[in-house]
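Only one protein chain is missing from this complex, and each of the others stays in its spot.
Right, chain A next:
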Amino acid sequence: MSRPILEVSGLCMRFGGLLAVNGVGLTVQEKQVVSMIGPNGAGKTTVFNCLTGFYKPTSGTVLLDGEAIQGLAGHEIARKGVVRTFQNVRLFKDMTAIENLLIAQHRHINTNFLAGLFKTPAFRKSEREAMEFAAHWLEKVNLTNVANRPAGTLAYGQQRRLEIARCMMTRPRLLMLDEPAAGLNPNETEELKKLIGVLRDEYNVTVLLIEHDMKLVMSISDHIVVINQGTPLADGTPEQIRDNPDVIKAYLGEA
């Protein structure tokens, strides 16, 4: 039995009079792929924002490897190995694909001011290694041929893959993908599915994703959490969720 990497319990987020997230709990085991599903406006992205420190949850606990991380700033949580993508891709559009990947390695390379000023051997080595690591991942996500193009000019599917590669630059343990398949064609979705499998099996990354594409969700998830109107609705394996009457009702409405 693997151990839980992320344990969330009683998570609430209140915006004035609106209780957007109410008592959500979920557990993610190491090297699992867990999906969060629910109708539009159910509060899935709000849960993501709470977990990654973009919102401060009103109440509830978030444990990463047993350590409480709720209420920490976004960059602090990211440094602990929880990295996310965004629903509407947020790349540095004027920078090339390879530069996007270098920036993400900011904390792992030599940022010493004097070393950079005088191009010391240590600085050159660190820059070269960052470049190699970035090139390695560009190849993994099949973007080597567009490495030197500004990220904003890439096709939508390429941008999505680049964003995932950029997350991988920070050596994450838990990767959170917010609707990674939105706007992808069936081929690209298939590639994405393979990529997520590679991330888990070869790079030991745990994946938590929000997704509407049920075919994708059912085929790659080890575990699914359903949220409806900010409250947890169901929780279980893909088979359990598929047959759960409450879930069917929430998605299809009262029969």
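Note that a residue touches a chain if its C-beta (ideal position, glycine included) is under 8 Å from a C-beta of that chain, and two chains touch if they have at least 3 such contacts; residues count from 1.
The rule is simple: contacts and distances are computed from a predicted model.
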{"item": "Protein that the absent chain corresponds to, by UniProt name, given \"Carbon-monoxide dehydrogenase medium subunit\", \"ATP synthase subunit c\", \"Integral membrane transport protein\" or \"Branched-chain amino acid ABC transporter permease\"", "value": "\"Branched-chain amino acid ABC transporter permease\""}
{"item": "Full-complex contact with the absent chain, from A:138, A:184 or A:199", "value": "A:138"}
{"item": "Touch criterion as defined above, residue of A:32, A:52 or A:70 at the omitted chain", "value": "A:52"}
{"item": "Touching residue (missing chain; options A:90, A:125 or A:249)", "value": "A:90"}
{"item": "Absent-chain contact - pick from A:56, A:107, A:125 or A:215", "value": "A:107"}
{"item": "Where the unshown chain meets chain A, residue by residue", "value": "52-54, 73-75, 78-79, 83-84, 86, 90-96, 98-99, 102-104, 106-107, 109-111, 113, 116-117, 119, 131, 134-135, 138, 144, 147-148, 166-167, 169-170"}
